[in-house]
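Note that one protein chain is taken out, while the other chains of the complex remain in position.
Entry: chain A
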């Protein structure tokens, strides 16, 4: 995008000089305009022309014709509907002198066909001289707008701030309002000593050309800048020497892993069948020697049931060593949900002695035991299992591994259900004494 320049005093005098050449062909003047001023100045100059044209007193009739021509011709290509001033030009047709209206009409029509540019070959003065008022009819302004502005840019978006500016130029309030500005009384006369209060119009026009602004002045709005946020607590970095962290040598390189491998083999065997005592001892010893070995020995939650069934004591050993591992809950979950068996009970029992098991886990396990007792079909088996569960429960209760209140209702129901069995009755009595 082109930068928009600022009109300085010198340029506005140049423009004024251009306007005053009413004897030169208008086309010459427009081409001189485009060649004299850099493109970045075209818009501000035209804006100034537009603003000064609005004030009908400032320019003479031929000057106005030149100004209109410049406004129109500067933006004539590619299409005059792209002309930012087209609305204004069309609107000026209203209420102006007849020759000016006719001139503007011709200007507007000139963009329709190139042939009608002929009239621009005469000078402004010649045009006014040769103007024949009887030969003209003037269309309505609406019609003109319709004809020449329908393709123009829509009215630019205007917010309230823009809606009602006043001109940024004020007449001298000291000039009495009775003074008729258009009378030549106080105009400068060449060769005559100026009177007090007289002034040169050209000087004012030039000044206006460089100082009128499109924005004018409007009401002011205060937009306070946000305050700078004060330094926050602890925002400045206080420096303290850090600890030194050196790169570590990996001492696991080519280390003798045969022992670990041996244990993994033994554990793998242990999930298939019971180990002989010597093997068991070896596993337990190795696990004790290297506290990390338990994590590498190949026991996973999914393999735990096999290990429990075949080598409950090794399972206990592994689980007690895994108690701090984040995976321990997974192991417990497997233990609780695996099929009830003598060995799983043994594992749980030993675990309660080694560590404090979470009471939720124990409750869940007890429920499982009770359900198993109830669902078993074989009477002989059932008796045996009930006896075992009862002894297990008594052991838990006596050692305070479980809070009786938590399981009271369920276990009482269980005891009543199997009251024919001696151990169940014993457990029931134990519960009664605990209650009291």
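One rule holds in what follows: a contact is a pair of C-beta atoms (placed from the backbone, for glycine too) under 8 Å apart; a residue touches a chain by one contact, two chains touch by 3 or more; residues count from 1.
The criterion applied here is as follows: contacts and distances are computed from a predicted model.
Participant: Identify the UniProt protein name of the omitted chain, choosing among "Pyruvate dehydrogenase E1 component subunit alpha", "Hemoglobin subunit epsilon 1", "CCR4-NOT transcription complex subunit 10" or "Protein Abitram".
Facilitator: "CCR4-NOT transcription complex subunit 10"
Participant: Looking at the full complex, which residue from A:24, A:56 or A:296 touches the chain that isn't shown here?
Facilitator: Of the candidates A:24, A:56 or A:296, A:296 is in touch with the missing chain.
Participant: I'm checking contacts with the chain that's been left out. Which of A:23, A:121 or A:272 qualifies?
Facilitator: Going through A:23, A:121 or A:272 one by one, A:272 is the residue touching the chain not shown.
Participant: Using the touch definition up top, pick the residue from A:225, A:405 or A:420 that touches the left-out chain.
Facilitator: Per the contact definition at the top, the residue touching the missing chain is A:225.
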